[in-house]
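One protein chain omitted, others in place.
We just call them A and B in the order they show up, numbering each chain from 1.
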Amino acid sequence: MKKELWKGNEAIAEAAIRAGCKAYFGYPITPQNEIPEYMSKRMPESGGVFVQAESEVAAINMLYGASAAGVRAMTSSSSPGISLKQEGISYMVGADLPGVVVNMMRGGPGLGTIQPSQSDYFQATRSPGHGDGHMIALAPASIQEAVDLMWDAFEMTDKYRTLVMILADGMIGQMMEPIVWRHEQPVPEVDKPWAADGRDGDGKTHFVTSLRLQSPANEQFNLSLEEKYEIIQRDEVRYEEKGCKDADIIICAFGTTARIVSTAIRMLKEEGINAGLFRPITVWPYPSQQLKELASQDSVKAVLTVEMNLGQMHEDVRLAVGERKPTPFYGRTGGMVPEPRHIADRVREILREVSK
Amino acid sequence: MRPEVIFNLDRCKGCGLCVSVCPKQILWLNEKVTNIKGYHPSGITDQSKCIACGNCARICPDSVITVLRHKEEE
Partner (left out) sequence: MTQTQVVYERSKGLKDVETHYCPGCHHGIIHKLIAEVLVEMNLLDTAVGISPVGCSVLAGDYINCDFVQAAHGRAPAVATGIKRTRPDLTVFTYQGDGDLASIGAGEIVHATMRGERFTTIFINNAIYGMTGGQMAPTTLVGQKATTAQGGRDPLQHGQPMRMSEMLSTLDGMAYCERVCVADVPHLTKAKRAVKKAFTLQQQGIGHTFIEFLSTCPTNWGMSAVDAGKWVKSHMTQVYPLGVIKDITAKEST
């Protein structure tokens, strides 16, 4: 397979098209502008639909419509724009609609900054919109992984009729890395008998809606979501662990932060400190069971969370590890990116504290 | 020509729009009758005056009224 040099945003857009995405609706916001720009040319070229919507609100509702009509479609934005999309996302959860949403996280809150951050973790994993409900959230750590995950994303979204979010950050969107195109074929199409794309032969109509005014029926629907999520939690957890076996300390990180942590781990190794990396790829469903097992090893003295926020994945780590081991935190936020040497400093500090 | 006006009484909400558009003014809301919903449904006072214009049926928001024209042929 030939290596090609691609910019993250453009690679993600190209991957979506090759994976079978037929429509893109989006709006400019830094640091993901290259996605709508690339899509504006490449989508029509590939026979698909591109619309620059008037806002992120309009874009998510266009996605809702296309998805309701059974079309494979996506949108992208960055943190403030994802907030705007939350109503539409909740509607899609409430109507069991597939779709892919890319979030190139930037420093917040509010208008914040355009530099990378990971501070939308809660938003992505706790509740994508109002009400009970989840989306599958995938956190690539490299452009190659982001590209490969597009096939997973479109497959899972159609399989489970559940939104999939690609939770990336500005670094992934803006940097250039060599990648290979592992997939030659798009994700196979699935039958969508529920779609509002015309009556069935016997005149039966389809009504795509999230309105269930009778509370018992609405509760039933929410329970059906829960059933769906139990299957997803059972079958779709993805993670990577490196050197966690017999490690002195496990460092949990996702996305690009994991790569910075890897550098810190190499630095620590030279001093004889065995640090393992635990990297969730699905941040929802979270690989809690796997983390719990690794953290339970006798050798492990602490489980450190490193992320670009004030401590969001940290809560999932604490839930998984419980009282078994100390669960400290190190983070930078507001668009600042952690440095390997500071992570290494924090690890040394933790190991000193726990040995007291 | 013999007109026939049929009312689906239990669907009527007693809004009175049909009464207001009948050019022969032969429709009324019978206050002595209450349908299953508790409304006074509309009805026709004198079928012989009906010209089967269909106004009542056309304006009814609930499609309560069917208007037929029967033509006797030799």
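List of remarks:
Please note the rule applied: a residue touches a chain if its C-beta (ideal position, glycine included) is under 8 Å from a C-beta of that chain, and two chains touch if they have at least 3 such contacts.
The model shown is predicted, which means the values in this text are computed figures rather than measured ones.
The hidden chain, counted over the whole complex, makes contact with A, B.
Among the residues A:Ala13, A:Ile29 or A:Met62, only A:Met62 touches the chain that is left out of the figure. Annotation: of A:Ala23, A:Val187 or A:Val321, A:Ala23 touches the absent chain (contact as defined above). When the missing chain is restored to the complex, the residue among A:Gly88, A:Gly108, A:Pro285 or A:Pro328 that touches it is A:Gly88. What subunit A contributes to its contact with the hidden chain is residues 22-23, 25, 49, 51, 53-55, 57-59, 61-69, 71, 73, 87-88, 91, 95, 196-199, 203, 205-211.
Interface residues of subunit B facing the missing partner chain: 3, 11, 13-17, 19-21, 39, 52-55, 57-63, 65-73.
Just so we're on the same page, only the chains that are shown with their structure count from here on.
Per-chain CA centroids place subunit A at a distance of 61 Å from subunit B.
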